[in-house]
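I have placed the structure first, in the form of structure tokens, so that the comments after it can refer back to it.
In this view, the complex is presented without one of its protein chains, the others remaining in place.
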Amino acid sequence: MTWFYAFDLFGVAVFAISGALVAGRKSMDLFGVLVIAIITSLGGGTLRDAILDNHPVSWIRNDVYILVAVLAAIGTILWVRFTRPIHETGLLIADAFGLAVFTVIGTQVALQHDVPVSAAVIMGVMTGVAGGVMRDVICNEIPLIFHKEIYATACIAGSVVYIALHQLNTTPNLDVTISVLTVLVIRLAAIRWHLGLPRFHLLDRDPPDRDQ
Amino acid sequence: MTWFYAFDLFGVAVFAISGALVAGRKSMDLFGVLVIAIITSLGGGTLRDAILDNHPVSWIRNDVYILVAVLAAIGTILWVRFTRPIHETGLLIADAFGLAVFTVIGTQVALQHDVPVSAAVIMGVMTGVAGGVMRDVICNEIPLIFHKEIYATACIAGSVVYIALHQLNTTPNLDVTISVLTVLVIRLAAIRWHLGLPRFHLLDRDPPDRDQ
Partner (left out) sequence: MTWFYAFDLFGVAVFAISGALVAGRKSMDLFGVLVIAIITSLGGGTLRDAILDNHPVSWIRNDVYILVAVLAAIGTILWVRFTRPIHETGLLIADAFGLAVFTVIGTQVALQHDVPVSAAVIMGVMTGVAGGVMRDVICNEIPLIFHKEIYATACIAGSVVYIALHQLNTTPNLDVTISVLTVLVIRLAAIRWHLGLPRFHLLDRDPPDRDQ
């Protein structure tokens, strides 16, 4: 379990870095960078806990989460300013790892509240992706996850695998390991070969409705 | 009550369709279409329940809601791809019906929590319109409801009518029926004759404040 806690903190750090980078692209000030980093890394879990009525939320129960997010954001700023640019591929791989851990944690927490399978999958996906959606919405962009290579689909697969193994009563470490690997492998394959879901293109047939 | 449950599910389906259509206009992928459909149809009620501390929220208590939203979104994609385009007027009428049912449900739930009248009206309106606002914010548009014909005003009227009839202790079916009809009639009249509220135009007098 301590291994898993370390992975969780690693996921927080990675998501905080991605938040700080998007904030930097928008030329936000230092406070803005910290806020976006915190929201990106802890927003998904907070939303899940508020909907599940699972209180206190993680970063209120344990202030290490905030500390890790803040340090990761400050470290990102210093790194970009004083050294070479961010290694994009390294960040993508780290992000895939954080995504996998967050998804499995979210599914676990939901199952502990005896929710239906559909809600558990949604909670897993929400924990993995909602922080990034909040980051993009606040930064005034259409969330990246709805456009680029397979991302949330990997979360759905990992969440379903976890639920199946959990109901089969495998050893606790086995279900976690296999489901984390499921997300990771799908996501890394999508990055490597630019796999994407088909898009739904709908021409705007009713201009009078869009009067703005 | 079973009639009302059927109406509720019909509202979920209609709002999911409208979410899928907006996502399609933004060329989202299949996952994005599903997420926007779910958020549009269930986001308003979820926000209401989180603020009211009314747990578990509807789609966690009963997984039929998610199922209906997902099927409606997938059906929309197939319909647009393989048949003729969406019948806009039919959709607007169905949307008005969903709006009416959601508003009355939201007001009912709030009254069961013994909130003041002002909060009950806000909860009714929130249940009716917040899902659509979330859809537009995530899709990076200024929410339609703040610009176009009377929409939320119909919800306010229906919510107030419901509260009044409820306090007069009319028969349960009567208060629901009349308040649903109130929303429906106002909304359909607004669509038919393009009725809108006056707008508040404020020129941007302080450009230095908008330094972005």
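Labels for the chains are A and B, by order of writing; each one numbers its residues from 1.
Assume a contact is a pair of C-beta atoms (placed from the backbone, for glycine too) under 8 Å apart; a residue touches a chain by one contact, two chains touch by 3 or more.
All figures in this text were calculated on a predicted structure; none of them were measured in a lab.
**Q** Touching the left-out chain: which of B:9, B:122 or B:165?
**A** Of the candidates B:9, B:122 or B:165, B:122 is in touch with the missing chain.
**Q** With respect to the chain omitted from the figure, which of A:117, A:139 or A:178 is a touching residue?
**A** A:139
**Q** For the chain that got dropped from the picture, name the residues of subunit B it touches.
**A** For subunit B, the residues touching the absent chain are 50-53, 113, 115-119, 122, 133, 137, 140-143, 145-147, 151-153, 156, 196-206, 209, 211-212.
**Q** Write the list of subunit A residues that the hidden chain touches.
**A** Output for subunit A: 20-21, 23-33, 35-36, 38, 46, 50, 53, 55-57, 59-60, 62-63, 66-67, 77, 80, 85-86, 88, 137-142, 144, 147-148.
Criterion: only the chains that are shown with their structure count from here on.
**Q** Could you please state the distance in Å, as a whole number, between where the Cα atoms of subunit A are centred and where those of subunit B are centred?
**A** 28
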